[in-house]
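Dropping a structure here in structure tokens format, bear with me for questions.
Every protein chain but one is kept in place in this view of the complex.
Right, subunit A next:
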Amino acid sequence: MLFTVLTGLITSSLLVPFGKFIKTKWSILLPFIPVILFLFYLWHVPVVANGTNIVQHLAWVPSLGINFDFRLDGLSLLFALLITGIGTGIFFYGRSYLKGHVYFDRFFAYLLLFMSAMLGVVLSNNILTLFIFWELTSISSFFLIGFNNDSKASRNSALMALSITGMGGFFLLAGLILTGNIAGTFVISELFAHHDQLIAHPLYPLIVGLICIGAFTKSAQFPFHFWLPGAMKAPTPVSAYLHSATMVKAGVYLLARFTPILGNTELWGITLMIVGGFTMIFAAVHSLFRTDLKGILAYSTVSALGILTFLLGVGTKDAIVAVSVFILVHALYKATLFMVTGIIDHETHTRDITKLKGLRKVMMPVFIASLLAALSSAGVPATFGFIGKDLIYEATLNFKENWAIWLTALAVLTNIGLVTAGFRAGIKPFAGKLPEEFRHVRLPYKSMWIPPMILAVLGILFGLFPGVVGAYFNHQTANAIAGGETDMHLQLWHGFNIVLTLSVATLAAGIALYFANNPTEEKLLALERFNVISSQHIFRRIGNGIEKVASWYTNTIHNGYLRSYHLKIILFAELLLGYKLWLGGPVRIDYANLTPLSWYEFGIAAILLGAMYLIVSTKSRLTAVVSTSVIGYCICLMFVFYSAPDLAMTQFTIDTLTTVLFVLVLYKLPPFINFTSRGVPIRDAIVALGFGVIISLIALRVLYEPNSTAISDFYGENAYLLAKGKNVVNVILVDFRGMDTMFETVVLSIAALGVYSLLKLRLKSSEKE
């Protein structure tokens, strides 16, 4: 399985050097990558359908418990088939859709990266590896949403999607780490055994919260739903692939994967039911007001994801069977509808359903595909969607007595909205009379309409032979989510019962709504007025607030004046050190313990004071710098008196070079003019004196500390024995702490490179703006 993940990653990076090559007719090679992967997973279907799990283990960072553990069970297989199968269609479709585009190679590099990452998410048997792939999908999605990088709206949407899913990723990581630490393992298949331990742990509510936020942000659940409609700025193949069929389902996948680990509790069920239930009805209503084809599909996708979350929350065996089927149902019809939308947009250059009419006359095969998908989405009998909807109703009806009626009502209302949305996106553009402006519209390349056609036909075929599909694809999926045996009983005909009545009622109501109400610009604008209280608006305001705080911080604290930095750093050090000293009580000075001062020490003190007076009083920068180096040399002399020749030598040379450096820089400055007010030097004097006093006090206090010589004794004794050196200082530098020295030289080199590149960098006048 590792190779299926790596193939895409490697090909993706190969597209960097071979981009030009792949833009030619050889681009036909690209779709065969998902084809091969799809066949590989299809070949595994019979094995997995028997209930066998295929496991692969590859050590990566074993010391941290991060390994390439892959595991193929029913749930993983269903997703892997969707990813590679729909991926195949999208690759053929996208090749024609973006024919001749400047960034054709880049597009497929991102798409391949995404496909690999998504396969990694669903195949990982290790929650940390899962997380890494999870973030990779967010990143590839960011690049694909912002693919039209010259459009500001695209860039904003990409950033919005990345911030929401990235934020969710943080929460998810925290949740995963907590889970792993409590259970003592990061391997998913081992976590199943820790279910009882996890739900009994006091941190359980926190874990559920964190993991749910991760999943809800990814799967666009309320209140994080708004990034998904924004993500429709991406080219349509991307919307079809990432933002309806696969990536947004990663959140649902995660919840499904964690159901046997964290589920079967009231907290888990009620959280998912409330969030999913609200999202599905909220988005279904929203989709009715959209006039943009992609907008309709985006909101109906959010609604469908809500249904899946909601069903996972319901959590009964019936509900889980419904989840396993509805994932497939939705992927088939929604990818088709998106691809059809892409064709319409590509050929007519508009997606406004108030303008689109009668296109069936010019693109009949597209209409057939679209119609079949719309019928499946509406749940017309003999389609796969019909079976999916039946199972949803069955799940809600069989829930606890007094809840069943409300849940069913909610599901029916949502589905009415989805029926209407499906018809509007799938049938409306093709119905009616063909306007004059669309007469020239032609049928696109075969590679663009055949993939949606295949998916749409599958939606019908699966509906006709539900028993086979259920046995091979959905049964083990449901078992994997439920963590036990489920009853998979997909049938074309259930007989006349309440479920069928509800199904027909939904269909009738949806069709009635389709004819009764037409979305217009005015209604959309009326809805926009409520945006002030929408979560999107609130998130944007939070973003603006953060920006304001950051700019305030940058301007006041981080203002770019070296003197201001110095003042703040020293003041802060004074506060910390002063506080610590104050805690330690009064400092006593034991004069008897100090060595008597000699006459040359007095001499040096006099020179020091003189130099200091010069620095403060002089009006010449050069005098000040030279006086500073006089102080440095005096300190060197101190080192010499107290027998530290190494230190003295280094200090001496460094002081010399610093002075040279100062002179070189000061030489280029204009003459010194004093702009500061009288108060500033006084303030600086107080800070400086305070720092001096504190350092002196610390030095005096050190005399009272118990004198531990264990470390210096060790170095003294072992320098020659272990490192064959007699100069302990040097031995420490080049041997005992050699690694430190090594990295210090690296730091020095970086500093030099920094100075070099800053001063040598000459922007061309065109680049300066």
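Keep this in mind: a contact is a pair of C-beta atoms (placed from the backbone, for glycine too) under 8 Å apart; a residue touches a chain by one contact, two chains touch by 3 or more; residues count from 1.
What we mean here is this: contacts and distances are computed from a predicted model.
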| item | value |
| --- | --- |
| UniProt protein name of the chain not shown, from "FAD-binding protein", "Ribonucleoside-diphosphate reductase subunit beta", "Na+/H+ antiporter subunit B" or "Carbohydrate ABC transporter membrane protein 2, CUT1 family" | "Na+/H+ antiporter subunit B" |
| Residue in contact with the excluded chain [from A:Thr656, A:Thr676 or A:Ser712] | A:Thr656 |
| Of A:Leu562, A:Ile673, A:Ala699 or A:Met739, the residue in touch with the unshown chain | A:Met739 |
| Hidden partner interface residues of subunit A, rising order | 645-646, 649-650, 653-654, 656-657, 660-661, 664-665, 668, 722-727, 729-731, 733-735, 738-739, 741-742, 745-746, 748-749, 751-753, 755-756, 759-760 |
